[in-house]
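All protein chains of the complex are present and in place, except for one that has been dropped.
The letters A, B and C name the chains in turn, as written, and every chain counts its residues from 1.
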Amino acid sequence: MMIVMKDGAGEDQITEVIEKLRSVGAEAHLSRGQFKTIIGAIGDREKIFEIPFAAMPGVEEVIPIMKPYKLVSREFHPEGTVVNVGGVRLGEDQFVVIAGPCAVESESQMLAAAKAAKEAGAHMLRGGAFKPRSSPYSFQGLGEEGLRLLDRARDITGLPIVTEVVDVRHVVMVSNYADMLQIGARNMQNFLLLREVGMQSKPVMLKRGLSSTLEELLMAAEYIVRGGNKNVVLCERGIRTFETATRNTLDLSAVPLVKKYSHLPIIVDPSHATGKREAIPALSRGALAVGADGVMIEIHPDPQAALCDGPQSLGLEEFRTLMDELRAVAPPLGRTL
Amino acid sequence: MMIVMKDGAGEDQITEVIEKLRSVGAEAHLSRGQFKTIIGAIGDREKIFEIPFAAMPGVEEVIPIMKPYKLVSREFHPEGTVVNVGGVRLGEDQFVVIAGPCAVESESQMLAAAKAAKEAGAHMLRGGAFKPRSSPYSFQGLGEEGLRLLDRARDITGLPIVTEVVDVRHVVMVSNYADMLQIGARNMQNFLLLREVGMQSKPVMLKRGLSSTLEELLMAAEYIVRGGNKNVVLCERGIRTFETATRNTLDLSAVPLVKKYSHLPIIVDPSHATGKREAIPALSRGALAVGADGVMIEIHPDPQAALCDGPQSLGLEEFRTLMDELRAVAPPLGRTL
Amino acid sequence: MMIVMKDGAGEDQITEVIEKLRSVGAEAHLSRGQFKTIIGAIGDREKIFEIPFAAMPGVEEVIPIMKPYKLVSREFHPEGTVVNVGGVRLGEDQFVVIAGPCAVESESQMLAAAKAAKEAGAHMLRGGAFKPRSSPYSFQGLGEEGLRLLDRARDITGLPIVTEVVDVRHVVMVSNYADMLQIGARNMQNFLLLREVGMQSKPVMLKRGLSSTLEELLMAAEYIVRGGNKNVVLCERGIRTFETATRNTLDLSAVPLVKKYSHLPIIVDPSHATGKREAIPALSRGALAVGADGVMIEIHPDPQAALCDGPQSLGLEEFRTLMDELRAVAPPLGRTL
Partner (left out) sequence: MMIVMKDGAGEDQITEVIEKLRSVGAEAHLSRGQFKTIIGAIGDREKIFEIPFAAMPGVEEVIPIMKPYKLVSREFHPEGTVVNVGGVRLGEDQFVVIAGPCAVESESQMLAAAKAAKEAGAHMLRGGAFKPRSSPYSFQGLGEEGLRLLDRARDITGLPIVTEVVDVRHVVMVSNYADMLQIGARNMQNFLLLREVGMQSKPVMLKRGLSSTLEELLMAAEYIVRGGNKNVVLCERGIRTFETATRNTLDLSAVPLVKKYSHLPIIVDPSHATGKREAIPALSRGALAVGADGVMIEIHPDPQAALCDGPQSLGLEEFRTLMDELRAVAPPLGRTL
């Protein structure tokens, strides 16, 4: 950590900072320039971070040098983590395709989507039983009945299931059904929920918040891993920007950067990122090309009748076509499908 | 709602939209331009909203005309709502100042801040007992012990208390202590929490999310009011933008616009918005001048020792000076302090 | 265009809107809902747009239905445009790679980069002679001497050249040297410059502004095409968001959407978008996979000595490796390199 002193900072103020550092066993390296004095702090990072230097008199700015996360960092764990979700391995050569409806609506809808996903070659199923919706007047999901339908879809297809948990009181219940728990974008900084999913044993897919930096995404993952659960899969799903042509702006740069900073697998959700069906095939190919470990795609047997997010769902035939494209592009990228 | 058809949309597709509208008892008004056909939907708004027009073939775009919220809208309830928090009335002539530390840290810290707040003329106290923090390694609050200290501060000063609730399992417990429950920015779209606070009787202060539009803020308030709790106070606390000179960008335009669209009171939190102590007096005056019903300001008896957000806390003397300024500016703005 | 009237709009106000529309020969379609009256305007779009409905009493909102651009729209010109730049065709099967240094610094630097680009298989050269820089103290480019060095690089390699023009007084001079004129992101809405390049005959590469929507990008292109120059190539180069891990956020969704809305070719500049060398190969592959017509990549014989943007420049060996990767991935995407 570098502590930058104000222009006219007094010697006593500089001394106070140095003594604070020494009080936690850290060293202080002093650099005096023509205008600014800078104090480098070297020592136990967590102890140093606890001292509120930024509020001390004479201090202009505190610049952290080390990343604030540790357990999820690649420096700490150089090898990439592989997360096993009911036999499907995320973080290896396979480019994992997760498909299914936004919301589980009915048995016939869920099973039709599941069978089509399986036939087209998807590796995992998705489907929301609990739906966080901006409006209290929108369909909020089938609840536990939706989980039972997902269970049935797994029985029939053999594909593992990922589904969102939104309520700390439901974590145990949802993890009884799901092969992987999803933390949605709006809950990325619901720290209580992060802690709860960190204390159970099913893998967790953590979606990036609408206005979260990559550093915040990794800090959120740190909450889960610190709770004891190492099986975290990150998911880029678009960030909020001024652009209105898409619902959010998919940040594919996140993929190579997360791979650099962290050992966790990362997948991409082009459906929520764009909200536009016609952009999904292109961005799914893009996700594969930038090095993502998979994609999560919304499909629906009848998008125009979907209770949720129909405009961003691929029809089953469109999904089959996309799978064929991905299969063709994967090999030169060193991926299998 | 206006349904815009694609350029080449067929007659059957137009008919299908019209029939869907009629199936829920709505009327369809057809406008055929040279390039576009547009169908206006008139009828029961909630029924119309349930139909996924945007996913129907031939439909290019669906443009909602009505606001998606109702109970919180000024159209529905033209008079401004006044929220009574332990005798302090938000939404009337009084410009309400809420002051206190970011986090309750200890008895001596909380009581020193509370007494200074009272002496300087603040109307309400704040203090966090449960702190959502980006890092799992940061101080997370004293929990229920913090609530007891807040209770003691209220006993001594007579000022009502607002404190944040983050856990759906704590709503009853926190509302036993607090005069107003705060929903923090990160929980603005934690719909379960919104529902829970909507079902208890204490007033709720709802902070705008970091990347939430005003419409989403009002939709979140709609969740609470729909649950039965009409006493909601909104709080503008800065949004996330590209600018890095401040922690967030305080959006003071939100105040006149919320006043136009909604009957709920709105206050401003300049401390979290800027993260910079030196900007807080100016923006507090600004909040008063644009018509906010109050401000919430972080103060600390010893900002440089604060366990949380010291750089954005005013010292007690600075706070007194600010109160004097606000008192001088209020009368020509038609406000009392 | 739909004109939405305020809730309490009077009959006289509705009549006034209708009469304004009739005064320019347009039809008015009236839809009266329970709360809102909406007037659809049908007729000559440009005449209708000239009437300031939004400022008329009783009008709440004006919603344009038609896109505001015409000449660059795919509706107007369904076939994709192919832009021929000195024999290289942008907008066909070939994925066009443009490479070169950010700034032309010296003969040896430019020629080394140019030869390496040629050998690795690039199709076009780039290099800045006039550099817009945030700081007046930064290197501003070699000026016309830089153009002469580009000319020499073209002579030696046979590759056409793209270079930026920043000054309306230089358009003729720069177009004497360049095969394609580049309009930089900061000048995307420099409408005078757009008009000037629209009146000369060389193709123009128009970069998206840092905070420009796709609609504004297409409107800027409309300025150029309307001036008589149909040979416009768009360039996505990242937008400004809250994320600080990359310099800008590359918006690859722009590619499929621009292809949908417009007939103009679009390429991607991952170098400026990220400012991070290590992300460039991944995003170049991503650009190819989402359907871009090419990429523009900064290379430098000695990035650590670059006078401008060294950290985002690929070394010549890294560039060769990237070209090999792109060549491998192109065929299954239906592209040649």
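Everything below uses one rule, namely that contacts are C-beta pairs under 8 Å (C-beta built on N, C-alpha and C of every residue); 3 or more make two chains touch, one makes a residue touch a chain.
Because the structure is predicted, anything quoted here is derived from the model rather than measured.
Among C:A99, C:V166 or C:M180, only C:V166 touches the chain that is left out of the view.
Looking at C:V24, C:M56, C:L111 or C:A328, the residue that reaches the missing chain in the full complex is C:M56. One chain is missing from the display, and on subunit B it is touched by residues 211, 213-215, 239, 241-246, 249-257, 260, 273-274, 276, 278-279, 282-283, 285-291, 328-329, 331-333. Residue positions on subunit C in contact with the hidden chain: 46, 49-50, 52, 54-57, 68-69, 132-139, 166-169, 186-187, 189-192, 209-211, 216, 219, 222-223, 226, 240, 303-307, 310-311, 313, in rising order.
Subunit A residues in contact with the hidden partner, per the touch definition given at the top, are 2, 4, 7, 29, 31-36, 38, 40, 42, 63, 65-66, 75, 240-242, 244.
Assume only the chains that are shown with their structure count from here on.
Overall, the chain located most centrally, as judged by its C-alpha mean against the mean of all protein C-alpha atoms, is A.
Over half of the residue numbers at the interface between copies subunit B and subunit C are found on both sides, making the touching surfaces mostly the same. The greatest centre-to-centre gap from subunit B, using C-alpha centroids, is found for C.
Chain centres here are Cα averages; for subunit A and subunit C they lie 31 Å apart. Shared contact sites, meaning residues of subunit C that touch two or more other chains, fall at 241-242, 244.
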